[in-house]
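Could you have a look at this structure, given as structure tokens, before my questions?
A single protein chain has been removed from this complex, and every other one stays in its place.
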Amino acid sequence: DIAISGVAKAGLIYNSEGEESTRVHNEVLLTFDGTGETDGGLQFGFNTNIIIEDNGGVANDDTTVFLSGAFGKLSFGSVAEADEVAGLSDIGWEGLDVDDVAEALVGDELEDILDVDLSHNVNYTYATGALTFSLSGQLASGGHGADNVDSYAAGIKYSFSDAYVGLGYADHGVGIASADVVSVFAGGTFSGVKVAALYSDASLKDGLGGKADAKAYGLNASYTMDALTLSLGLGKADYDGVTDHTSVGIGAAYDLGGGASVHAGLAQVKSPGDENLEAFPDGAKALADDKEVRADFGVTFTF
Amino acid sequence: DIAISGVAKAGLIYNSEGEESTRVHNEVLLTFDGTGETDGGLQFGFNTNIIIEDNGGVANDDTTVFLSGAFGKLSFGSVAEADEVAGLSDIGWEGLDVDDVAEALVGDELEDILDVDLSHNVNYTYATGALTFSLSGQLASGGHGADNVDSYAAGIKYSFSDAYVGLGYADHGVGIASADVVSVFAGGTFSGVKVAALYSDASLKDGLGGKADAKAYGLNASYTMDALTLSLGLGKADYDGVTDHTSVGIGAAYDLGGGASVHAGLAQVKSPGDENLEAFPDGAKALADDKEVRADFGVTFTF
Partner (left out) sequence: DIAISGVAKAGLIYNSEGEESTRVHNEVLLTFDGTGETDGGLQFGFNTNIIIEDNGGVANDDTTVFLSGAFGKLSFGSVAEADEVAGLSDIGWEGLDVDDVAEALVGDELEDILDVDLSHNVNYTYATGALTFSLSGQLASGGHGADNVDSYAAGIKYSFSDAYVGLGYADHGVGIASADVVSVFAGGTFSGVKVAALYSDASLKDGLGGKADAKAYGLNASYTMDALTLSLGLGKADYDGVTDHTSVGIGAAYDLGGGASVHAGLAQVKSPGDENLEAFPDGAKALADDKEVRADFGVTFTF
């Protein structure tokens, strides 16, 4: 069976350092979900997202194929990196990338620094009771061709009542350079406040004896009163004393019913935008010190 | 809710000046319409058209997101330019661009002459009784980046019994050059004949003291007898005495029932095809004098 759903958005995006500080944005996302079951009781399916932004081209916004059963769940395509056990939500409408500062070392985010595609394309996840265990990697494929990248990750998550803790580990090799990342995650809902936090530590080696260390951490908290949800995001990344990145943002969302909602966010982010961040640690390029004020406001419709 | 509909076409296109004078053409258009309503009674939705022509690539053929209520209707994406109050229908099956000569100054059509994208991406329309009022503009967006274009338009339409009259105004600024366009529209159904006409006058300035004036006008008339519809299109554009463009075309459509129809058209068009027209007024490039005989014939299936 194939189910179709969709999301449409329209609104405004502000960035104090943008070429045009304010711009309108709209997008339509069509989601196709295929689901089935074998005679032996295995579940299988796919998830494909087709997006059109600002009346532009037709693009793939993540496609996965999966097979699951008693053995766990095996996913192919745009899969989660296993070490990103519980990422933080972003702040705002279209997203101000407040979470990116805290998440700069986990999942495939180091690709901004290492300047190669670190996204994984195979994920295996096994859940038993309160424990969830995941492995993922970037295997050679048509989308991840013959290159010098070896990237693997593992993660474990323990859930209890309304909370969880998690641990992630990733090992990236890019030619002779490498990076090891350890990350810790915790979150839950306490007295109506939903909190998620992460701490991560990366050890980077350039393969010639050069070493660097980086730490990134942050949290997201949100509180919902009837139709209104308020949220706060904080992030910090410390690149071995060379440079600091920081983010702080607040957001609000109001549910209009029927699948529609209004969202707004305001944030101050000191680097990195992809446009600002440069390679680290092979050079001192992470010094980019661009403090941006970001805001967005818009409607989100779900179908 | 998301509804899917579609159009498929197959047929022949002739152009006396084409590299291959006759060619086959086929296309499939998939339309996704999302609709919803908030608890407060606002309507929202999106319209996305995905097209594949001649078994080629997958392309976006106009996508919009909208929100409407007592305040009017706000649209984002591939919106109508407000000054094009009531465009003319084209002649033929796939369309011979007979209407383009008459419409050369309204909506975003001046982009052929000014050589920049003049399409608008935000439209606000308010209707009250017989009056419809629209404003539109090209705002900075991912699809209309940091450039030197300022383009806005307004339109008003008054409908009565089976007829309407309308007035449009557009103001385009491209760097130091600018263009003001005033247009008048009228149409209706009289004794079974459906008629639409427009007259437009553009005042172009190159910002260095150079001025030019252009007028474009035309009409479309059609008459339906049972399954058969006959149509006539006429257009003329007078570029300040420098050059004239003219178009005349006749068409026929026959409804086969079940969503299928056969269409044919024959026209003589003296410029402009995009391939022929060149910049105006900054130069005498609008002189291209290419008189083309155009025809097409094909089937259109709707689903």
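To keep things simple, chains are lettered A and B as they appear, and every chain counts its residues starting from 1.
The criterion applied here is as follows: contacts are C-beta pairs under 8 Å (C-beta built on N, C-alpha and C of every residue); 3 or more make two chains touch, one makes a residue touch a chain.
Since we're looking at a predicted model, the values are computed, not measured.
Asker: Give the residue, chosen from A:I50, A:L105 or A:V269, that touches the chain omitted from the document.
Answerer: Of the candidates A:I50, A:L105 or A:V269, A:I50 is in touch with the missing chain.
Asker: Among A:V58, A:V182, A:L230 or A:I250, single out the residue that touches the unshown chain.
Answerer: Candidates A:V58, A:V182, A:L230 or A:I250; residue touching the omitted chain: A:V58.
Asker: May I ask which residue of A:N121, A:S134, A:N220 or A:S247 touches the chain that does not appear here?
Answerer: Of the listed residues, the one touching the omitted chain is A:N121.
Asker: Using the document's definition of touch, tell me which of B:G57, B:G175 or B:G210 contacts the absent chain.
Answerer: Of the listed residues, the one touching the omitted chain is B:G57.
Asker: Name, in rising order, the residues on subunit B that touch the hidden chain in the full complex.
Answerer: Touching the missing chain: residues 4-6, 8-10, 19-20, 22-28, 30, 52-58, 256-260, 299, 301-303.
Asker: Which positions on subunit A touch the chain that was left off?
Answerer: Interface residues of subunit A facing the absent chain: 1-2, 4, 32, 34-40, 42, 44-46, 48, 50, 58-60, 62-67, 74, 76-78, 121-122, 139-146.
The criterion applied here is as follows: only the chains that are shown with their structure count from here on.
Asker: Can you compute the centre-to-centre distance for subunit A and subunit B, using the mean CA position of each chain? Integer Å is fine.
Answerer: Those two chain centres are 42 Å apart.
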